[in-house]
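Every protein chain except one is present and positioned as in the full complex.
Coming up: subunit A.
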Amino acid sequence: MIQFEQVSKRYEGGHEALSQLSFEVPTGEMAFVTGHSGAGKSTLLKLLGLIERPSHGVITLDGQNLAKVRRGGIPRLRRRIGMVFQDHRLLMERTVFANVELPLMIGGVARAERARRVRAALEKVGLLAYERQLPATLSTGEQQRVGIARAIVARPTLLIADEPTGNLDPQLAVEIMGLFAEFQQVGTTVLIASHDLPLIKRMRKRVIVLDHGRLVADLAAQEVL
């Protein structure tokens, strides 16, 4: 599903966020990317969504070389990826329903089908009752769940999340992670950047550890204690 080959990313100004990173994530796997802040976790996810381009190396997604995706092809690529952000990036002046509906609207799904799928996604994250509310009236954890509903509503093959539990209390964080694990169980590839080591250990999934942009450890699920 995901393949990094000798990938480096140097930002303007010379800071090298990733250097010669190589790893693979097979389809249907769930993996964590961890490391101290500034280790390159966010950069790694940004490269997958083509928010940034690598300076060197080849990234392949579902057999497609991302270097060959031109600017005009980026929207189509992003529609195949569900993205969850630490600050959830919701449109605050639109209802919960409208926020979750957005990817379907963009994908050209008919109105009736959209309503059905939005409600199914909201039900899955336990927020069906809030569909008419504005995100600002929801708690942080609930807002994060709206963001997750939006990320999965278009049935992406890959779900990536950047510190999805960063602002949540431990109890909520466990719930959110459980939600991601459920998506993996139905075949979605899931990649989560997180620095919450206790939580990662608890999940017992593969862990990729970065330090100053280099891969320092790659633990299979059964190796995580």
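In the analysis below, a residue touches a chain if its C-beta (ideal position, glycine included) is under 8 Å from a C-beta of that chain, and two chains touch if they have at least 3 such contacts; residues count from 1.
Please note the rule applied: contacts and distances are computed from a predicted model.
Trainee: Select, from "Xanthine dehydrogenase family protein subunit M", "Aspartyl/glutamyl-tRNA(Asn/Gln) amidotransferase subunit C", "Cell division protein FtsX" or "Deoxyribose-phosphate aldolase", the UniProt-recorded name of the complex's unshown chain.
Mentor: Spelling it out: the chain absent from the display is recorded in UniProt as "Cell division protein FtsX".
Trainee: Considering the whole complex, which of A:V153, A:I192 or A:V207 touches the chain not shown?
Mentor: A:V153
Trainee: When the complex is taken as a whole, what residues of subunit A touch the one chain not shown?
Mentor: 49, 51, 71, 74-80, 83, 89-91, 102-103, 105-111, 113, 117, 120-121, 123-126, 150, 152-157, 175, 178-179, 182-183, 185-188
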